[in-house]
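All protein chains but one are shown at their positions in the complex.
When the chains are written out, they are named A, B and C in that same order, and each has its own residue count from 1.
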Amino acid sequence: MTSNPPPVAHHHWVVTLVCADRPGIVHAVSGAIVRARGNITESQQFSSADTGRFFMRLQVESPADRAELEAGLAPVVDRYEMTSVIDVVGRPLRTLVLASTAGHCVNDLLFRQRAGQLPVEIPLVLSNHGTLRDLVGFYGVPFESLPITDAASKAAFEARVVDAVEQNDIELVVLARFMQILSPGLCERLAGRAINIHHSFLPGFKGANPYRQAHARGVKLIGATAHFVTGDLDEGPIIEQNVVRVDHSRTPGELVAIGQDEESRTLSQAVKWFAENRVLVDGARTIIFK
Amino acid sequence: MTSNPPPVAHHHWVVTLVCADRPGIVHAVSGAIVRARGNITESQQFSSADTGRFFMRLQVESPADRAELEAGLAPVVDRYEMTSVIDVVGRPLRTLVLASTAGHCVNDLLFRQRAGQLPVEIPLVLSNHGTLRDLVGFYGVPFESLPITDAASKAAFEARVVDAVEQNDIELVVLARFMQILSPGLCERLAGRAINIHHSFLPGFKGANPYRQAHARGVKLIGATAHFVTGDLDEGPIIEQNVVRVDHSRTPGELVAIGQDEESRTLSQAVKWFAENRVLVDGARTIIFK
Amino acid sequence: MTSNPPPVAHHHWVVTLVCADRPGIVHAVSGAIVRARGNITESQQFSSADTGRFFMRLQVESPADRAELEAGLAPVVDRYEMTSVIDVVGRPLRTLVLASTAGHCVNDLLFRQRAGQLPVEIPLVLSNHGTLRDLVGFYGVPFESLPITDAASKAAFEARVVDAVEQNDIELVVLARFMQILSPGLCERLAGRAINIHHSFLPGFKGANPYRQAHARGVKLIGATAHFVTGDLDEGPIIEQNVVRVDHSRTPGELVAIGQDEESRTLSQAVKWFAENRVLVDGARTIIFK
Partner (left out) sequence: MTSNPPPVAHHHWVVTLVCADRPGIVHAVSGAIVRARGNITESQQFSSADTGRFFMRLQVESPADRAELEAGLAPVVDRYEMTSVIDVVGRPLRTLVLASTAGHCVNDLLFRQRAGQLPVEIPLVLSNHGTLRDLVGFYGVPFESLPITDAASKAAFEARVVDAVEQNDIELVVLARFMQILSPGLCERLAGRAINIHHSFLPGFKGANPYRQAHARGVKLIGATAHFVTGDLDEGPIIEQNVVRVDHSRTPGELVAIGQDEESRTLSQAVKWFAENRVLVDGARTIIFK
């Protein structure tokens, strides 16, 4: 709710709250916002029948600074044992991109970041190949490559990921067609803050060269799925999916190109929602507050 | 929010609230819901920067009956000078359909109603032609025709509309390709509860036979707009719009058929949202809480 | 191509031709059409790099009757060893519908047939349950039920299918959520003229209650696939696929309802294209000349 604007500077806050579902939460939260002199400009909530969890995302305008807003919310957060996040609307998320040789997803992320469509900062693109050095440089983003050829070099690569995350205060790791399976330990460490993209078909295809299989079966839709990275390959909570229509005249090569477009836009969409604090995890599922 | 269900029957209520925007409304409303032993299962809100109005739609589960819920909300409704509606989720809306000779929209409404996809009851279809008598009878709905040939017969038709509205406790009048302009008096009387459908093009075309004009210009999209009826023909607040892609190979006749499909589904969608209390009016605009 | 219309009645023919791909086919075919006094009003072709087959669909206006058109095409059909079909544009296809208890696909087929949107005649709906008797009767279509409870009754049901196909000159068998696996012998007998529908997800789910699994994984798209029936369950050549976007707020029951809408429209679309001679089979794939 907006009122006549007072003559002081307002901050625009985003708040996410997760707790066990009970009656009265909305009332308690809205009361806390009132006490912190905030107006709720956007509000979404969801009660999960599966897990009994309650999820809420608010955008709040207030002359209060972070300390005042936190103090206002603290009694409610404590009482309902909430997991809470308070952030500034539009603050760029510090994001590490992992890549291999394919440039389409990396390029789409960097282009949208530069065009102001993706609220992220990308201090580093890290790859196991040098292929994308020029592309990344074109956008003025640091690029580093470390080959992965065996268990030792893979461990070294992962150690570099861990370092880069710490050195750069990374909040999100994006696997932009990275094509490598992360070790269980790294998956664990990055749980809930690493996003992967892969192609998707109806029906699904197992094994190598799925686009060739999709062509052989004459599928009419091909698509992509962006999901959180977990120890189960390609099985983490789904954030976004898209498909596009194809027909019999498409060669396997054309299916690859079309699929790459879907991968790019699906990954960028998932990253955007994550950076805007719109993605909350409910067990094996995501809640997306668009 | 849902809690462990108490061992009493619950009602599922929908509540809409509209008032001047001020701080604290959400807090006050959620407090009233708590007092009426309600859990908010769905909540949407919007603050209009154009008119300074605040709009809210809630779904609430509660063991309270209507009197208790109304009593709980009354202090808030009074304090904020709210326009409020309390209804039972899923209650069929009593709907009068006005038709002419074209059957596509009438058929779609009746089919969806019968299939359980449209929460309306249709006690009468009223037409200025007898063309649709068999179609309407097929669905077991009463049908009445009254010719409109001059000013006197038009006035008689409109008088019959007014009677039918009163006799049948009509809450919504749907102009399903009725093709007649309602008199200013009847527009006024039905303000906010009459919905019309018309075809839409980019760019718009004035004058007769717009599908032929659309064909001549080779438009690539044709569509339909459902809107509230006002004194300004085809200019009331827009509820829903759809378009569909066409190409150069379509004849004017095919454009008409495609356009009719869009008209049917757009009108049915608008009626469904209205019947679900999802459509609120904000000056010349609508707020749609999907 | 259209010319000044001669003062004789014209027929509108659809012709499909399939043969091994070689140079000169289009020239030979168009010459034969010229000899049969035909104008090609629509023409589509496809050369399959996978199988080396050439596919063509023509619509032809001509004063020639079927005998003259066949005679005109015969030398080309012989020379290129073509599989050819000559039919009248818009002729209703004689279609047998197999159903179980779910009514959504049956209702959609019957409604569209009646509305003139589906060029089929349906002389019989055959079911292993009596559930849909009233619905089918509502559309004036004969309905017959024969329970399937064991191997013997299943064999009897399939024998009735074979009889019904022969007695009614059936050209297409539609499994409208029939939920029974046809025996290999019946699959073989109906090869290329039986269409099935099933739900589809990204990723696919094995086992019972896929909508519940889809809910548990939080999929963002659900859909349906219409395909030819083969001995491999759910694995015949795909004719059409659709998906629709869902979000976290949908219950498993809502996913079922949404999925049923997709099944209905996808099956009806596949039947329509088949009835219009737009579906040709190329090994495990279909060519769809929309």
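We adopt the following convention: a contact is a pair of C-beta atoms (placed from the backbone, for glycine too) under 8 Å apart; a residue touches a chain by one contact, two chains touch by 3 or more.
Given the structure is predicted, the values throughout are model-derived calculations rather than measurements.
Among A:Asn107, A:Asn196, A:Asn242 or A:Thr266, only A:Asn107 touches the chain that is left out of the view.
Residue B:Glu240 is the one among B:Glu61, B:Asp108, B:Glu158 or B:Glu240 that touches the chain not shown.
The chain that is not drawn here is touched, among residues B:Trp13, B:Phe46 or B:Tyr80, by B:Phe46. Interface note for the absent chain: among B:Ala20, B:Ala115, B:Ala159 or B:Ala216, the touching residue is B:Ala216. Residues of chain C that touch the chain left out of the display are 1-3, 21-27, 30-31, 33-34, 39-41, 43, 45, 47, 49, 54.
Although one chain is not shown, part of chain A still touches it, namely residues 107, 111, 115. Where chain B meets the omitted chain, the residues involved are 46, 48-50, 200-204, 215-221, 223, 225, 234, 237-243, 247-249, 251, 282, 284-288, 290.
As a working rule, only the chains that are shown with their structure count from here on.
For the pair chain A and chain C, the distance between C-alpha centroids works out to 41 Å. For the pair chain B and chain C, the distance between mean C-alpha positions equals 37 Å.
In chain C, no residue reaches two or more other chains under the touch definition.
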